[in-house]
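I'd like to ask some things about the structure below.
Only one protein chain is missing; all other protein chains are in place.
Note that the chains are named A, B and C in the order they appear, and that numbering of residues resets to 1 at the start of each chain.
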């Protein structure tokens, strides 16, 4: 790989930027697994394994260990993704031994319909009454577990808006920092949300208050854009860097090797 | 099979009699499984499947489903016993789903170093102090579970003696009827010991007191023999029948088909 | 020795599923749903069913649209890339389907306790969420008797019937999968349920199963009925045999947004066909099959 490979790309799209950012959260020695409709995380895992983290263990769809998919398929929960695996892990009896254990599978990329200023997530219902909601969302699935099992959660959100980033979630389907401060800790819960990667910015959580904080803004995105697209007041440091661009090599790998069909684009502008 | 097959055999040994008695406890629709050093139960299951209970499901060594062993091998926990199985059942995650469930695997043939007048069993220690026992026995293994999980327990004992049939066990490794009467029921435990098949007699439990009772004496065994060999006072009805002899066909199958190597004899006179 | 459990899908559903039953439904979004059994539930107009799913898909959408189910116990309902299940959404939002939402570990714990005849099993998931307070009948925060952290006790759940689709099954109900990932539900759904109906791509002799006994995942003694239904999971996938039918899912996703269109689709594909063969031809059987096999590349 030539030195130029490490040069920041000039020509990249926001999906490629988000994949690059997500991939940098994963290192050799981590184990990563993906759920359904997770084109950006899957691309990020594949990218990390091809670049800085060849030793990142990947459990595709939480069942196919160390697979060798040709490319990102049309679903992140189908057999083409776990092709040529070294192990098919059974879910009920086996996967949860490792996922609950605390020594393995400590980092998860997760999405939610609503995320609030303290990183609490809602994938259950929009509206006041759980049993006759305004909108019935898909449901918490494994997210309600990961939020409480001491995992480090990396949220991705391709549609940064006041509807998806709200002051308070209508319903807590997955624990973030609850009311903020030490509330999560006091409940005996380790880990928690680490970052939120959106189509506009990268956000994290202010260590004391646990309030969501702007870490970096994507190229060409202004503070006003971000404020207008966020349903609550973000903690905004005095100077906010621009999100580091992907390298030319990262962009090439994403476009030519990992996701030539552009499945990653499907997540945007829903 | 000719009518003569159903004639009582004149020529049979006590091991063959015990196998015949045990086999009659199992019927079509039951599921049976064996543990280690269980030559008589294994022979009984094979006999039942060849005669009155072709639909008896057998889970060899609690792992090989519906096996087709050529004969009883030198161990009842080795692969020759589960050869040609239709399923290899995993133990930790799977076997116990069925064994604990309550709908399946309801009858177990079990053995114990000590059995008392209320059917409590001891496979743990002889002596007063658990931690410096006079004799350290193998341990409760699955027996301590089966005694409490509502199973119907059929004890077999090839060495009927005051040492193995005692008034009170030194240590309760598996629950029988505890102190007798309703004590077991009051603890919410269903099932319990149903019979004890020894080299001298067949015993069961008196419905009210739950005390061990003589049901039948083997051919040529006197009341005095039984009294002398039992470490407590048995409930003895006014007339005690002779244990029904195996049929000629049963004896033939045991000797020629099931256990031509006579492994079953190993259990006697230890 | 054989206890022959082979029957028809009509007979199996008529005999083993009663109105009001809690039905555990194998399903993982667009994967492995026993769709032939699901359509039969609808054709027989079962009512008041509770449906247990890990991740329900088009099956739950159809059962909701048909008014067959009035409650769901599960972790999620979605058709993944084909979007949310609109008919299920409408039914829930209209109060016609009541949802008991559980995380995966909580659902597994409820079913695991059911299988093992335990009153409950614990999880450390869900702590801090609104899902515990929402479900006091089945989830309770309890102390650890050894002084450790509290756990969420998940009450035993014993479904009346489990519906399972498999690659191979013999007449006694021994179930085997071809090498592929095992669907999550197989690990526990049929083990917790009182009755089990198995539909399979193929009914085979036990001798076939004896060639790879380590691949038998369900013992016959837990199974009540066995039905051969090739493509029995269509339009969901059944790897490695065939993948999900994208065109079919897209067509339903589109139709489901409009009452008349949904009813028309339903009449053509669910209520109309009087047999599985008719269903397959309505779905362009042969063409569909080769398309799905081809695209799966197996």
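The working rule: a residue touches a chain if its C-beta (ideal position, glycine included) is under 8 Å from a C-beta of that chain, and two chains touch if they have at least 3 such contacts.
Since the model is a prediction, treat every value here as computed from it, not as a measurement.
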Omitted chain's touching partners, listed by label: A, B, C
Chain not shown: contacting residue from C:5, C:46, C:155 or C:234: C:155
Identified contact with the non-displayed chain, of A:54, A:207 or A:220: A:54
Given B:31, B:61, B:157 or B:198, the one touching the chain that is not displayed: B:61
Contact partner of the left-out chain, one of B:28, B:84 or B:145: B:145
Interface residues of subunit B (partner: the chain not displayed): 36-37, 61, 63-64, 74-75, 77-80, 82, 88-93, 96, 100, 123-124, 130-149, 171-175, 178, 184, 187-189, 266
Subunit C, residues in touch with the chain not shown (by the definition above): 117-124, 137-138, 140, 142, 144-146, 148-149, 151, 153, 155-156, 179-180, 182, 212-215
Interface residues of subunit A (partner: the chain not displayed): 31, 49, 54-55, 57, 59, 64-66, 84-89, 93, 96-98, 100-104, 149
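The rule is simple: only the chains that are shown with their structure count from here on.
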Central subunit by CA centre of mass proxy: C
Two chains sharing the most contacts, counting C-beta pairs only: A-C
Centroid spacing, where centroids are CA-atom means, of subunit B and subunit C in whole angstrom: 41
Cα-centroid distance, subunit A relative to subunit C, in whole angstrom: 29
Separation of subunit A from subunit B, taking each centre as the mean of its C-alpha atoms, in whole Å: 58
Shared-contact residues (touching 2 or more other chains) in subunit B: 93
Multi-chain contact sites of subunit C, meaning residues that touch two or more partners: 187-188
